[in-house]
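A single structure is presented below for examination.
Excerpt of the complex: some chains, original placement.
Chain naming follows the written order as A, B and C, and within any one chain the residues start at number 1.
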Amino acid sequence: MKSALEKAEILVEALPYIKQFSGKRVVIKYGGAAMTDECLKQKVMQDIVLMKYVGMHPIVVHGGGPEINAMLKRLDIESHFVNGLRVTDADTMEVVEMVLGGKVNKAIVSGLNASGGKALGMSGKDGGLIEADFADTSGAMGFVGEVKNINPQILETVIENGYIPVIAPIGVDSQQQSYNINADLVAAAIAVAMKADKLVLLTDVPGLLMDATDTDSLISVLKVGEVQSYVQQGVIAGGMLPKVQCCVEAVQGGVGRTHIIDGRVPHAILLEIFTKEGVGTMVTW
Amino acid sequence: MKSALEKAEILVEALPYIKQFSGKRVVIKYGGAAMTDECLKQKVMQDIVLMKYVGMHPIVVHGGGPEINAMLKRLDIESHFVNGLRVTDADTMEVVEMVLGGKVNKAIVSGLNASGGKALGMSGKDGGLIEADFADTSGAMGFVGEVKNINPQILETVIENGYIPVIAPIGVDSQQQSYNINADLVAAAIAVAMKADKLVLLTDVPGLLMDATDTDSLISVLKVGEVQSYVQQGVIAGGMLPKVQCCVEAVQGGVGRTHIIDGRVPHAILLEIFTKEGVGTMVTW
Amino acid sequence: MKSALEKAEILVEALPYIKQFSGKRVVIKYGGAAMTDECLKQKVMQDIVLMKYVGMHPIVVHGGGPEINAMLKRLDIESHFVNGLRVTDADTMEVVEMVLGGKVNKAIVSGLNASGGKALGMSGKDGGLIEADFADTSGAMGFVGEVKNINPQILETVIENGYIPVIAPIGVDSQQQSYNINADLVAAAIAVAMKADKLVLLTDVPGLLMDATDTDSLISVLKVGEVQSYVQQGVIAGGMLPKVQCCVEAVQGGVGRTHIIDGRVPHAILLEIFTKEGVGTMVTW
């Protein structure tokens, strides 16, 4: 009985956070270890479904690099990377779209449904959600795209009717050409278009570290105004640079709080939202 | 962090119960120690507000015997009891109504609001909620009433608009005469009228015991069909008899599950709803 | 038949006023003789219910001084008054709240229901309606409160669903402390918060008199701009001063017309609204 009481008290401890986020929209970029580790994955599914049941509106944007790589390899299509971005020729684009929209997206939908939610998968083509264009007009990157416009009506419709949207980061132009867009960028653009209160980027690092070799040097709160200086100091560098930039753009677009958190920690999303301390690095004004 | 993880897991553990009870109506008879002990009281408030935030519709019916006794004593009004029911003359009725409707009811409302809810107090006069008549037509019991009819429209309006109704068990007849009605009876009648899924009676006992002197002899599940036999055996007796009868009437009126639980256990309501084992005695078909 | 015809013509005479006030909100401060005289009381109930049926939204705020005094006396609690306001210690506050919320409020609710309305009683605690604080920070007045904020959502919900709200002027602060607030002040604050078209204060005087000893010297219309001068001349003095100030505040807060009328006149409210001449003193821009 004592243990049951502790459980009850923990539930009650969550009440202020539930109250605070009731009716709020939270965009979650889902990727990395939290997507490949079956055990972590199941916990993310539970976290997101719980969010919906306690009154929040989670919106999931996912990546899928490892699955894409595996399929490209099976098809003997070689990948070239420039500045960490995959050069996406027509053959690669076809595979990216199939793997993201047909396999990864549906697996997440299925997982959320199995955890008790009602999920609805879509790519940027559905409902004309993501209008895109070439990210690199030189053509050197192929069909790597950037977001030109988000049409959020379809998302409004589905979240108000109780569904959790799960979005593959594929954009489309007026010629029906598909584009492969970085999932962090899509998540940030959707957070802005949906007037989200929170953007959460799941990563495989503990957050922004002052000293990349020392996990105790976590920067818990990063102000937008401090970013430039940290970049110059080399604190924000490598893979963290585009992630922080995504957060900055979202904050500037009106998203209240953005978070870079460690998806390797079980229930990282829940911890961020329902506990006082939060986890990882928060980027805000 | 480890402790935070445990917290997250407990939250997730509650998910199936949250899902199961989403949109369901739960009538709670609030009284006894859970109302007089300040610490227990606060936990009840939290439990009820949490229920509302995770999508349930709690409806609270309260008693207030000790407060009434204290005020009657201060006013030098003597109380007589017959079969555990207070003989309610006009003077007593006035005090009962003032104390229940003006003091106890508003203190509960205030407590729920302070815990983050939106509560709305009412007596059976408000919106014509409880139509009553003499429980004892001989007149020997005075204005002790029984429920003639429940008009649930006002409850429908307030629960659909996000409020937690808190009800003082005062009935009224067509002559505007007030009646003092047992709170358990009112809770059962409202549970039936509101097509509630659950009726929870908070008491100061662990539930129905096979052997009243042995708390290990708890009867966890009591079928309606077993009641008569247990009454004849003397297992259901004393104060438990009317409580079990309330539950039976509610079950016969269409309420899915009814519970007699120990209000002295902190978070007893939450434990009943959100844990597998439940607590106290469940009366059902 | 001739008499029936006259009746029909009177009904038709009311048509322009019914049309004019259709859908409008009218806050009525109910107190004085209209509350203690059983015959007057019944007429007020009828007037208010009629208003609701012909399409207006009446909102009732009531006092209850005589009832409070009687109960304090029965409990041997002495009352001290400063500037006409009752010094309200903790014991007095408890009685005020019980009498207003548990007895007077419910009697009005019951009376409106008996006249064919659907009334819903509440105190300032219900739905967090009235946030209050000490009116006198010196503490000399005890728990005499002033309105800090009105949360009108609960009123919107109930009036749109066909109910007549009846409000006991009890406020509450964030510590759940109750405050005793002057009913005129509460009525004015609620009229402003609800964007009422009319505020009606029932009093035991014919209105504002130029010469307090001559009821023929009634000032029918008082412009807000004239108030200061009348105060200086001593025309607005004594108990009329706070009432006029309430009206001025309401007018400044956007309430179209405010009225100080004589509750001793049967159907005074109806006469004010449905006849050309009006009754008492109207305070307006």
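Please note the rule applied: contacts are C-beta pairs under 8 Å (C-beta built on N, C-alpha and C of every residue); 3 or more make two chains touch, one makes a residue touch a chain.
Fair warning: this is a prediction, and the values are worked out from it, not measured in the lab.
Total copies of the shared sequence across the full complex, per this structure file: 6, with 3 shown.
We take it that only the chains that are shown with their structure count from here on.
Chain contacts in this assembly form an open path, with each chain touching only its neighbours along a single line. Nearest to the overall CA centre, using the mean of each chain's CA atoms, is chain B. The best fit of Cα atoms from subunit A onto subunit C calls for a rotation angle of 120°, in steps of 5.
Looking at which positions face the partner, subunit B and subunit C present mostly the same ones, since more than half of the interface numbers are shared. Most remote chain with respect to subunit C, judged by CA-atom centres, is A.
Distance between subunit A and subunit B, defined via averaged C-alpha coordinates, is recorded as 45 Å. Once the centre of each chain is set as its mean CA position, subunit B and subunit C turn out to be 35 Å apart. Residue positions of subunit A touching 2 or more other chains: none. On the subunit C side of its complex with subunit B, the touching residues are 71, 74-75, 94, 97-103, 105-107, 109-111, 113-114, 118-123, 125-128, 154, 157-158, 161, 163, 170, 172, 174, 176, 178.
Touching subunit B in their complex are the following residues of subunit A: 1, 4-16, 18-19, 22, 43, 46-47, 49-50, 53-55, 115-116, 265-267, 270-271, 274-275, 277, 279.
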